[in-house]
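A single protein chain has been omitted; all remaining protein chains appear in their positions.
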Amino acid sequence: MRIKEHPVLEFKRGKMIKFNYNGRELTAYEGETVAAALHAAGIKTLRKSTEFQRHRGLFCAIGNCSSCMMEVNGVPNVKTCLTRVTEGMVVAEQRGKGDLGALY
Amino acid sequence: MLAKTGIPTPDDLSSKLPSEERLQQGPVAIVECFTPIPCDPCYHSCPFKAFQVFQDINDLPVLDFTKCTGCGACIAHCPGLAIFVVDYTYQPDRGLIKIPYEFLPLPVAGTEVITLNRSGEEIGQGSVVRVQNPLSFDKTAVVWVAVPLTEVMAVRHIKVGVGPDER
Partner (left out) sequence: MVLYTDLLVVGGGPAGMAAVLQAADSGLSVILLERYDQLGGQLVKQTHRFFGSKDEQAGTRGNVIARAMEEELEQLDNVTVLLEATALGYYEDNILLVSAQHSLKKIKAERIIVATGAAEKMLTFPNNDLPGIYGAGAVQTLMNLDGVVPGRRVVMVGAGNIGLIVSYQLLQAGVEVVAVVEAARQIGGYLVHAAKISRTGVPIYTGQTIKRAYGNGEVEGVELWQLDHNWQGIPGSERSLAVDTICLAVGLRPLTDILVQAGCQMAYVPQLGGDVPLRDDNLKTSNHRFYVAGDAAGVEEATAAILEGELAGLSAILELGAKEGQSLEVKKRTVKKKLDKLRKGPVGEKIRAGLLKVRRDGNAGKDRYSHTG
């Protein structure tokens, strides 16, 4: 849920864009983080733990904890709390630890 | 108990209040600041130098009620939103409270609001007399609310837009 009006802050939001989440099309404001865009769409589960498949969500939002890592544009282990959403970005829940082999 | 609940008791308040005589003379600030913290903007905000000079930044503010005119310049400058102005002389049967308010929607002068005490319990209704929100207050509005004289010392917050008609 987005804050429409705030007594102290003004939110300068970018233009509306579309991005892909697990095959679904979602909208976001350009410039917000992927994690924030997903939260605004009501999506709190960002990945599952590798061993026990426990749900994982945003925890620290400043790049410390790795709880929010997802696959973004094919790259695994991307911290979605630090990554800005862009038009056409493909965001997917990551399976397992992610394979960097294909990239490097 | 204040340190457990965050709600000041009449005992906590007694040392902060001016004399009954002063209250009957017109508007005056009540500074509900109970524990020493490093903070002094109230002192600097007062155009009448009614706050005692801080020997130490951690001193509790001490207000000279004879110098305080109840102008309310300090209200929006207190980082703890702990200063209120009360006026027992507003009308024969109603007093006025000036309350710092940082929520939306802001009330509108001439409308009724629900009044709350320090625990957030509803007390009754008050009439909004004026809403001050100049740039210099930097988004801490000061809302003037008229309430029955008996409620002046109790009311410390308001709820807007949920009057009995709309509930």
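Each chain carries a letter (A and B) given by its place in the written order, and its residues are counted from 1.
The rule is simple: contacts are C-beta pairs under 8 Å (C-beta built on N, C-alpha and C of every residue); 3 or more make two chains touch, one makes a residue touch a chain.
What you are looking at is a predicted structure, and each value in this text was computed from that prediction instead of being measured.
Colleague: Touching the hidden chain in the complete assembly: which of A:17, A:36, A:70 or A:91 does that?
Modeller: Result: among the candidates, A:36 touches the missing chain.
Colleague: Mind listing the chain A residues that contact the chain we can't see here?
Modeller: Residues of chain A in contact with the hidden chain: 1-3, 6-9, 11, 13, 32-33, 35-36, 39-40, 44-46, 49, 54-65, 81-82, 84.
Colleague: Residues on chain B that touch the omitted chain in the whole complex?
Modeller: Contact residues on chain B toward the absent chain are 2-8, 32-41, 44-45, 56-58, 77-82, 102-104, 116-121, 138-140, 156-157.
The rule is simple: only the chains that are shown with their structure count from here on.
Colleague: Counting only Cα atoms for the centres, state how far chain A is from chain B in Å.
Modeller: Taking the mean C-alpha position of each chain, the two centres sit 43 Å apart.
Colleague: In their complex, what parts of chain B are in touch with chain A?
Modeller: 102-104, 106, 139
Colleague: Write out the stretch or stretches of chain A touching chain B in their complex.
Modeller: 5-8
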